[in-house]
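Here the complex is missing a single protein chain, while all its other protein chains stay put.
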Amino acid sequence: MSKFLEIALGIVTGIGGFLEAGSLATAAQAGSEFGYQLIWAIAVGTACIAVLVEMAGRLAAVSRHTLPDAMRERFGIGFFLIPLAAVALVSFLVLSSEIGGVTLALEFATGVSHRWWAIPAALAIWLLLWKGTFGMVEKGTSMLGLVTLAFVVAALKLHPDAAGVAAGLVPRAPTHDGARYWFIAVSIVGASVSPYLFYFYSAGAVEDQWDEGYLTINRITAGVGMTFGGTVAVAALVCAALVLHPAGIQVDRYEQIPFLLTSPLARAGFWLFVAALFIACFGAALEIALQLAYLVAQGFGWRWGENLRPRDAARFSAIYTVALPLAALVIASGIDPLRLTVMSMAMTALSLPVTVVPLLVLMNDPQYLDEHTNGWVSNAAVLAVSVIACVVALVALPLQVFGS
Amino acid sequence: MLIGRDIMDQQVVDARGRLMGKVDGVVLELHEGEAAHLAGIVIGGTTLLWRLHRGLARWAERKLGGEGRITYVPWSKVGKVGVDIKVDVEAPRTPAFRWEHWVRDHFIGRIPGA
Amino acid sequence: MSRGPAVRLERLLGRLVVDHLGVPAGRIEDVVTEPDGEAYRVTHVILGPEGRVARLFAFGYQLPTFRALGLGRKPRTRRLPWTWLDLGDPEHPRLRPEVA
Partner (left out) sequence: MMRRARLLRGLTLVGAAFAIGCTKSPEARAREAASALASWEATVHLLEEQRTRGALPEQFVRQVRRAAADAREEAAAQRRAAGAP
């Protein structure tokens, strides 16, 4: 495949794959409660994930190892179990949130409660993984994910004031509700820096047999793709800031989010919202379920590969076949999907040091990266974001749980 | 070559390129007075537990009455050590694939389209 | 499995080694081998810091940022000839007396 097509596909993956239940819900809450004030959090989260995705791609291209495979080999089983458990738990919570997003899109479209849609949605996701190939999952969902550009169209239609948006890019203390402000900020970072994004990216690079020749493609793909993805999340925040914030509406249930598109785009906006939510969350759920299987299979050396027939990688297939119905049951149990989504994002932020530090250590090990090891800037920046996000989550999470 | 760094936890690939697990353990053969030799690698059974928690490993071995079904690959059958370790063994005929086959035959294989 | 008496390396890794007076000499980090025809001969054992804090700082040492923040210190490891090790009781590795 020509290098240009690779880059185009990579950027599409970034755009289509970025917005999902977490980034949409946290952007809607941020915009509705604090106007443009929290745009900087999306920028920080996007920059951080762009750097992490680039690192995961570089690790796969240079060392031919996926992330879990390299972590188990480099740190030994004892240490490896800690990030494995953390990423597995967080990924499962986010998987449930994504299925929640899918079922709510179906409820908006049909009026039938989202709890009934949980098992059918999980079955549809499972069927695509069962019959599909890796390329189909990665490229297909991101291609469809372009529908999330509807938020950019809606934001432009609402004529946001450019100066206000730019001012929002500068991190600043909140004007009111400090605890709430920092909780949403950390949930935004957690939504952008979801571990499954860079774990899945490293598995993709290995399945596509990347080598040193792909380093530039990797940098462009990660940088441009994720930045475009970030702008879609900013667009969602801007819509909330212009539609919900002035009306004094604070988002605390999914039912309030469609107004982001119905205000500027009327009925077309409604169906675009349903399509965007459904496709974005469906694509994310596919990737997370697959990544959970990669994580465990690569960590223990089992046969893995979405291009293999399920029976030829039985334990690998069993992982997503068990994880999907369990995640669906969480939604079917009637837990509030929005609260579950925002909590999962905060938990992701909380677990960042455990999921990111092992990758950083690997990226500084010449045995894996030869002369392509990390510069100190990316080391320090990513570590700072991870530790700060974790500390803020540690403080903000109990306040949010006990408070509300 | 350092055994812990270069061999332990490495991906093991069988003669036909099938992934058959990670190196969970390594056997050293002792000789009187002289240095020891690397005898072979071990996959599966209770081997992994010994690196997690010795008490847990002893308890498991008491429960199983032994080390469980481990796969021992003598060093003579180990080929190139690179990104992973290639061994001249047929994985399906070793205990390393026992769970893989159990899951295939009792769970995944029964689902249509597997 | 193998001809002579065998010992399982995974049961040795991380174990505290004491000298013949019972003074801790360090934890077994790894084992060094050299090619010997087709096989590999074990030549040295690497002992690392025994304390939990020292091992944490040794982990921190691997990340330049931790080193810059002073959270990482180069681990004190020693490379001792393998024959100095007395594995009579693999659960409690000791250094041979004539070594001291």
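By written order: A, B and C. Residues from 1 in each chain.
Note that a residue touches a chain if its C-beta (ideal position, glycine included) is under 8 Å from a C-beta of that chain, and two chains touch if they have at least 3 such contacts.
Keep in mind that what you see is a predicted model, and the values were worked out from it rather than measured.
Across the whole complex, the hidden chain's contacts among the shown chains comprise A. Set against the missing chain, the residues A:Thr133, A:Thr227, A:Thr262 or A:Thr373 yield one that touches it, A:Thr262. Residues of subunit A that touch the chain left out of the display are 107-111, 243, 247-250, 252-253, 255-256, 258-259, 262-263, 266-267, 269-270, 398-399, 401-404.
Note that only the chains that are shown with their structure count from here on.
In whole angstrom, the spacing between the mean C-alpha positions of subunit A and subunit B is 35. Centre-to-centre spacing of subunit A and subunit C amounts to 42 Å, using the average Cα coordinate of each chain. One inter-chain figure worth recording: subunit B and subunit C are separated by 23 Å, centre to centre, where each centre is the mean of the chain's CA atoms.
Those residues of subunit A in touch with two or more other chains do not exist in this structure.
Taken in their complex, subunit A has these residues touching subunit C: 357, 360-361, 364-365, 374, 376, 379-380, 383. Across the complex, subunit B meets subunit C through its residues 1-5, 8, 24-31, 33-40, 42, 47, 50-51, 54, 72, 74-76. Partner subunit A is touched in their complex by these residues of subunit C: 59, 62-65, 68.
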